[in-house]
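Have a look at the structure below before the remarks.
The other protein chains are all here in position, but one chain of the complex has been omitted.
Coming up: chain A.
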Amino acid sequence: MSQNTSPPAATRAGLADRLPRWLVPNLTGVHLVAVFIALLLIGLLLVPVAQVMIVAFQDPATGAATLQNFVDFFRTSLFRESFWNSFYVSAMSVVVATVIALPLAYITTRFHFSGSILIQSLGFIPLIMPPFVGAVAMQLIFGRNGTVNLLLRDWFGFDIPFMEGLNGVILVQSIHYFPFILINLSASLRNIDRSMEEAAQNLGSHGLRLFRRIVFPLAMPGYIAGAALVFIKVFDDLGTPLLLNVNNMLAPQAFLRISSIGISDPMGYVISVILVVFSVLSLWASFLFMRGKDYATVQKGGGGMAKRTLKPAEKALAYATVIFILLLVLSPHIGLLLLSFGTIWSFAPLPDGYTFQNYVTMWEGSKTFIMNTVLYAGIAATLDVIIGTAIAYIVLRTQIFGRKGLDYLATAALAVPGVVLGIGYLRTFHAIDVPFTDKPMASWWVIIALALMIRRLPYALRACTAALQQVSHALEEAAESLGATKRRSIQKIVIPLMTGGILAGFVTSFATAAVELSATIMLVSSNNDAPLAYGIYLFMQTPSGRGAGAALGIVAVIVVAIGTIASQIIIERDKKLKSSGDAH
């Protein structure tokens, strides 16, 4: 971050002296960074998406500008129904995801609970599976003739339609996206000033009331950030409903119409516009909700809330809850693991036999996929946290004109279906050549990394914003009144205090970028440049490749899990370092 700010700031000092004053109207380094980010977002997000979306505003018959397509949208009962289905599924997914995430976050941050790091890491793992792989595994476990239902039918003579219609989408989405709530809520809970809680306790509050009135409200920025992400993500998600063959939702309708062979129906583009607008509205609502409330706490450190030791009965209950939730959220991984070691798995609770052959087959052709994935996702996530921190700072700490726009623009990337971004990139960058070669930019691997960067920027941004919201402005003011420059106070005070949030953002971006498919499938122009999710997709397209695809999926999970656990350890160590200066 600091490296990013310094060169423009230095240039400004040199240039501003020589230029007339009106040409350099009080620009600071922060202004220049803001302009640079705005240009980046316009070039990599707005222009490509506009190239595709303009179709929504064209009369299909004449090409003239029109709003008729939107009138058609609201006149069509199928689209109205799809809209409500999408809304219902998103809202229910937030509810179910909260039910999953809240106990995990609370138990691990509030009590002395062995294996907290493990739970925080395991709880994160569902995010890092490509949705289509997750749906395949969930079908095998919970599907109409999956393990659970076959056993239920054998023993009790009934089955449960976990995966039928919208239920299936809600279940898979909640399990897939609850880590957004978990990770943001945990970070918030850790950052709560212990003195707040102690004050409440001194005044006689305890137990649930303490949680409801003091702890949860103070953790609100994290919870809202997570819940808004889940809502929007589910609203826009394509892979899961498609794989469960649920068509009556908005995103699948858009995709089905845009990607059908030869069909140039503007409705797909209209739906894309509506998805973007609705997502921006939901974000705006979440901002409204947060406005006028001060969640910053002055004191940081002391490791957040006081932890307490559980009584044996409570401990048993806590363990039972955690184990049940972990079993549920890890069921796709258990299914995938079985599939990767299984021979044939067909209409049976478990595979017919077990073998290592799938891993051998997978390893022969997948090394490049794995390396590419680490490279692309690494570049994307690094850029994401740099830009995310900068935007969060600009939005929360400066008065720059249009700063909210920067936030909305970056966040709007959430609402752009991957396939739309992919087509937009092809349209925008195909005519531009990579410097010093005559290859078009659209088939350059860097473009894939940039697309991932844009797609995952909102995750990093939300995490960085939540982290910064909890750093009191007073700390910076204190630093500045002691003579620190703006840059120095950002570098020495703000960023270190945000480390946890920034790291959370990095991990979220990295992990989810590693399994992204919808944009990359449009942009991959050579198998040498293909990332892992694409490799899994290739394997999974053949009857004989399912096991090998599952094996590659397991490799993906392991690669990202190592990264996640490493960063958790860094956060914990960081916390210990800080608290060592704290007397207690």
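Everything below uses one rule, namely that contacts are C-beta pairs under 8 Å (C-beta built on N, C-alpha and C of every residue); 3 or more make two chains touch, one makes a residue touch a chain; residues count from 1.
Just so it is clear, contacts and distances are computed from a predicted model.
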| item | value |
| --- | --- |
| Among "Two component transcriptional regulator, winged helix family", "ABC transporter substrate-binding protein", "Sulfurtransferase" or "Peptidase U62", the UniProt name of the subunit that does not appear here | "ABC transporter substrate-binding protein" |
| Touch with the omitted chain, as defined above, among A:V99, A:M371 or A:A474 | A:M371 |
| Contact with the hidden chain (one of A:I125, A:A318, A:I423 or A:A533) | A:I423 |
| Sites on chain A contacted by the missing partner chain, in the whole complex | 60-63, 68-69, 72-73, 75-78, 136, 139-140, 143-145, 165, 242-243, 245, 247-248, 252, 256, 259-267, 343-348, 365, 368, 371-372, 374-375, 378, 423, 426-427, 430-431, 437, 439-440, 442-445, 521-522, 524-529, 538-546 |
